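Dropping a structure here in structure tokens format, bear with me for questions.
Removed: one protein chain of the complex. Kept in place: all other protein chains.
Right, chain A next:
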């Protein structure tokens, strides 16, 4: 029996190719394609009076210039409203090229195609666009004030509005023994994968078909969207996703204006066309996330038990709403985390601003929700003089309450029911890992040395693996190799490895005999995409189900050939044999040959499958009724609802008393994503998430000025951390299986990032002794807070006052 691959820390099959430079990313393809460049709006809000391309036409090597005027039919219409949620009040989407108005800096106005990128850039510079500048709407305050509106025909800037309520939260708060209110603020950030967006299209005139390569998180989505825009049958559009240099959410948005313009131009020109996004374009013309303001009102009892929670969310969705409405929906629902407030009311307004669109970034609204809930827990603890972990403990859903129905509708439109999890144990484990109990003494010792240290804690629950479905196709070749395809795409998560592990176990073959293809509509046309931590849950389950079908057929075909009972057979090491008699069997490759009855023999192997090879049952057709030729199977996983992973982070930070520099001393993670397919890969995902969480808490923000210009649109000014900023991370796993899929797995991709801002804010306020209510926090932000605190504009934490009182009593010094 071969060793089980599921659960083993198997090295990634992707690695060697990517390490030796044999990866093929979008810009590594299409060397002979024409290059496209987009002329983009320099204004946040303007009417386009005229586009004069005359000067560009002189550039040698220019192939074509397109503006909105050149587009007809569906191409001239706005791009689709991808998520038509009923909460949308007025859903605006952009045109492929500006149709009279631009609503953010970076909006595409014209497309230039030339022999190479240099020439295309030269020509683009010569295009003169005459703008009538209109009033910008930048930031949540301006959007709410609605002194100016982003979209003509609207009376305010509210794109979507939703209230969800379980119980009467406001009455519960009014009747509660204790009440508090918090105003919270999280700024914008962005995915900024190392590889930006990119599209390369080839039109096959003879076949009337399109081949599209895109650096996307959804091949099938792009296929359907492009087919609709170009008026093509989906069968005439193939989308192939090459290696993708990171996504983190931004590449699930589709179709981008560029993603429809490039294939449209390729078809029109009868020539390959490629567009590769540059870094500045990615900052100003792709998508951001995170920007939200919350007002939290909480009512609680003497133990800190939440009796009522009322949260109002203002969400900046940027200029359009093709996809982004999902972000405040996720925030509203995932804010609850592992807790069970007596009553809950949440209301959000999603607001248009004249800034680039907001679509999910790893965590997708959860970091903001967790920030709100965990700040609330800390504030309750401080109000009551209780330990912060204790207050969380009394609010946790217990394991015996699972499945737990929160009474809301989740982002997939299905009930927010937690399937499994042991939240109290998660909390206990993270306290142990970080050294929670002994920390008060540690903090006092540091203080005696003139150092400020603080500890923070944050818990979260993450709905992962939403439907509607994902598919798997598993085929055993006559060479005995197993080819697996699933439709969702891969951006570094190691899908090829974990799917091979799963199939290797199910079929009893070596992992090295399994080849996996992702994101290729030629191999698996039915798919949704890679988002919401759904790769392992959805495609993992789908390929397992498909492999089980193949296994069943392999046993059946082999049993027939071996004149044995299928129940007496097993598959191991790529061979089907009679259980306990390894000699009595045949290779899977031979089974594949026999599973496809042939008229013609092509080689020695296929001779065995011809009609003359062996006596046939003349009462039955060569391919039995209900069966199909070939040793292959397709199946789909369509879950009842999302599965809910959970975890807790704890951190110890040090803040420099002079410079306000913030240093992470210890970072601990307890993580439960159900059964682990590959701990090595899960830990890599956690490391990456934590790095982005730390980045969002301490370094990254989008600095728009009042005119809607993004002032830090480069890696020089938008501070993605380097190795020098990211601390070592201690991880402990819990494995509470999910009952909702055949593997018992939950998603792991986003978890690491979710509590980042919450846990670091918790630790900084512990070190400083005053509340931290907005993130990110830079040394200069902290310095500013200290000044306001010293000036009496910010109240101290009560526990800091109490500690000071204790110190004063012990030393006999007056309490100041």
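Keep this in mind: contacts are C-beta pairs under 8 Å (C-beta built on N, C-alpha and C of every residue); 3 or more make two chains touch, one makes a residue touch a chain; residues count from 1.
Criterion: contacts and distances are computed from a predicted model.
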Which of "Protocatechuate 3,4-dioxygenase subunit alpha", "Glutamyl-tRNA(Gln) amidotransferase subunit A", "Xanthine dehydrogenase YagT iron-sulfur-binding subunit" or "V/A-type H+-transporting ATPase subunit C" matches, in UniProt, the chain that is not displayed: "Xanthine dehydrogenase YagT iron-sulfur-binding subunit"
Contact partner of the left-out chain, one of A:179, A:428 or A:687: A:687
Listed residues A:729, A:764, A:777 or A:800, member touching the removed chain: A:729
Full-complex contact with the absent chain, from A:19, A:206 or A:620: A:19
Touch with the omitted chain, as defined above, among A:206, A:716 or A:791: A:716
Absent-chain contact - pick from A:464, A:491 or A:762: A:491
Chain A residues touching the omitted chain (full complex): 11-12, 14-16, 18-25, 27-28, 31, 116, 118, 191-195, 243-246, 248, 276, 278-279, 491-494, 680-681, 683-685, 687-692, 714-716, 720-724, 726, 728-729, 752
